[in-house]
Each structure stands twice: as structure tokens, then as C-alpha cells.
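For this depiction, one protein chain was excluded, whereas all remaining protein chains were kept in their positions.
Going in written order, the chains are labelled A and B, and every chain counts its residues from 1.
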Amino acid sequence: EQSIDSIVNERIKEALQSLECNPPASASISCISVTNSGKLSSCPAGTSVTGCSCGYGCGSWDIRKETTCHCQCSVVDWTTARCCRLV
Amino acid sequence: EQSIDSIVNERIKEALQSLECNPPASASISCISVTNSGKLSSCPAGTSVTGCSCGYGCGSWDIRKETTCHCQCSVVDWTTARCCRLV
Partner (left out) sequence: EQSIDSIVNERIKEALQSLECNPPASASISCISVTNSGKLSSCPAGTSVTGCSCGYGCGSWDIRKETTCHCQCSVVDWTTARCCRLV
């Protein structure tokens, strides 16, 4: 006959394994740059736009639909979106 | 008389419910843009400044008190702060 102790330990072990927080792996921020010719560049799904860079020294940009860098200067030959997520 | 098994399972279930990590919802990065006229734009509390954009093509900015984008060029008509947090 199993001792109470061993029954208890077994049940606890099973319960905790299903919890996926044994302990939670430490998350971190991971970023990529996505560059396109022209005035628009979009981040892939699952990432967020944290900043943009534009050709011809242009520092005026805005973000459309929360996914796409838009460089506003009249002459811009490329656009880079900086895209970050948790890993 | 309750079996040991059922007592054990009951106690474990109660204990785990109080833990709020069943399992932890996966966090992600969420960002917004805050635009102001002039050379300053601040991020709301609880968010962090990840980058800034300035009018008149200006790409020179710094961040004041960790909350506020400051566009440095002599002529700047608007400033945008990119503000991110975990959700």
C-alpha cells in the first residue's frame, strides 16, 4: 500500500508538469530591420514597429496601420522598418 | 470517507488556482505614436520611448527624462514619439 507521502508527491508532480511554468523561461526583446525601396516598409505579423529609417537623410516618418513605416520626404529611395517582438 | 486520492487532488487544484500561472498568457509588445506640434512629444506613463520622428526631414533627436522625444533641428514643426509597452 502506497504511503500517503508518495501519493501526494506523485499527484503534485503531475499537476505541476501540466502548468508550463516550471519555471517560465525568461523572455527577451528581439528585433529585425525590414528594408524596401520606395517610401513604405512593413513589419511582419507578430512584431511591432519601434522606429523607421529613410533614404536621402530623411528623418520624417509616420506609421500606418501600426505595421508600416512611411517616409514623408519628397525624395526617398528606401525605407527601413525596425520590428521587435518578445522571444 | 474521502479517498486520499481525492483529498490530494482537491488540495492541489485549490493551490494552483491561487497561483495565476495556469499557464501565464503570452505577453507581446504593443506600440503607439504620440505626435505634437513643436519640438517635444512625450510617451504616456507605462510605456517606453523606442524612437522619435521629426518634421522637416530632421533625423536628430534625443530623449529627455526617458519619456520625451526632443527634435534638435532649428526648424521642426512636429515631433512624434514612438511609445511601446508589454501587453
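Keep in mind that, in the parts below, a contact is a pair of C-beta atoms (placed from the backbone, for glycine too) under 8 Å apart; a residue touches a chain by one contact, two chains touch by 3 or more.
Everything quoted here is computed from the prediction, not taken from an experiment.
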Sites on chain B contacted by the missing partner chain, in the whole complex: 4, 7-8, 11-12, 15, 19-21, 24, 27, 29, 46-52, 57-63, 66, 72-73, 82, 84-86
Residue ranges of chain A at the interface with the undisplayed chain: 4-5, 8-9, 12-13, 16, 19, 21-24, 26-31, 33, 35, 50-61, 80, 82, 84, 86
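Keep this in mind: only the chains that are shown with their structure count from here on.
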Angle (degrees, nearest 5) of the CA superposition of chain A onto chain B: 120
